[in-house]
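Can you read through this structure? Questions will come right after.
The complex appears here without one of its protein chains, the remainder shown in place.
Presenting chain A:
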Amino acid sequence: MATTVQNTPGRTDWAEDGEPELASVLPQPVTTKNKDGTETVVSYYLNEAGKKVKRTQRIRRTVVKKRENPRVAERRQWAKMGPEANKPAGPGDTTTLGENIIFRPQVGFKAGGVQEKAPEEEKKNDALKKMQIKCRICSGDHFTTKCPFKDSMAAPEEGTGEGAGGEGGGDGIDAAGGLGSTTGAYVPIHLRNGRKGEGERMGGKFERDDLATLRVTNVSELAEEQDLRDMFERHGRVTRVFLAKDRETGRAKGFAFVSYADRADAARACERMDGYGFGHLILRVEFAKKADGK
């Protein structure tokens, strides 16, 4: 479009339409095409003070195609009627714009769900962090149930209770006597006589909850468990650190397992510690997987 204007003799710029005698003394506007698809238009005009002004404009032309139903287009041109007759086009005082609403469809929507539940859970987590927790087995700062020595060291009270109950409860039916409970509620057989919740497990003490356990590889030979614990404790409560050591030399084998009390902490630690420089090596951190493929 700009080129057609340029080619028309005697007509230089729409801005100068009113004063053709002045336009003749002004240089023609020059349009150059830029590499980035824009156009630069250099034109001259006289301002109110009669001074010649050079104007450089950079223009980018974009074509916006919009399809519209011809019926809709026609209705848009209708003259307003009723109380709106003779009012200017565009929304009037009967129309206001509301505040922005975020509407995001999601699977498993719950009324008032996401926004309200999250802080509640956070509060609970915070309370948990502030709480003084002491393990009854090893006096560490974790729950007794989460104790890494749970399987190897029995809890002191539990040991005595087992002794007393074991004698009384010869058969499984004598549930109340066996547990020494006062509530009289039904106790499943596998929980009687002070036994722990789970039945016998195949893995023994080697089987653990791997959900919050990280495998750390490429650990320096000279590393100590305490070093790892210090490093990983920054990201949450560490319940266990196991550093594999060579039996003969006593040096680290180069890999370790770190368990967290909270899986969220473990995930964060995994993300942050992966690629962390420790000693002269770069750590590789990932979630520990079950060894077998069952």
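The rule is simple: contacts are C-beta pairs under 8 Å (C-beta built on N, C-alpha and C of every residue); 3 or more make two chains touch, one makes a residue touch a chain; residues count from 1.
The definition used in the following text is that contacts and distances are computed from a predicted model.
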Listed names "Mediator of RNA polymerase II transcription subunit 22", "All trans-polyprenyl-diphosphate synthase PDSS2 isoform X1", "Nucleoporin SEH1" or "Eukaryotic translation initiation factor 3 subunit I", with the criterion being the UniProt name of the chain not displayed: "Eukaryotic translation initiation factor 3 subunit I"
Residue touching the undisplayed chain, where the options are A:37, A:50 or A:98: A:98
Of A:32, A:47 or A:69, the one touching the omitted chain in the full complex: A:69
For chain A, residues in touch with the removed chain: 69, 71-72, 75-76, 78, 80-85, 89-92, 94-101, 103-109, 111-112
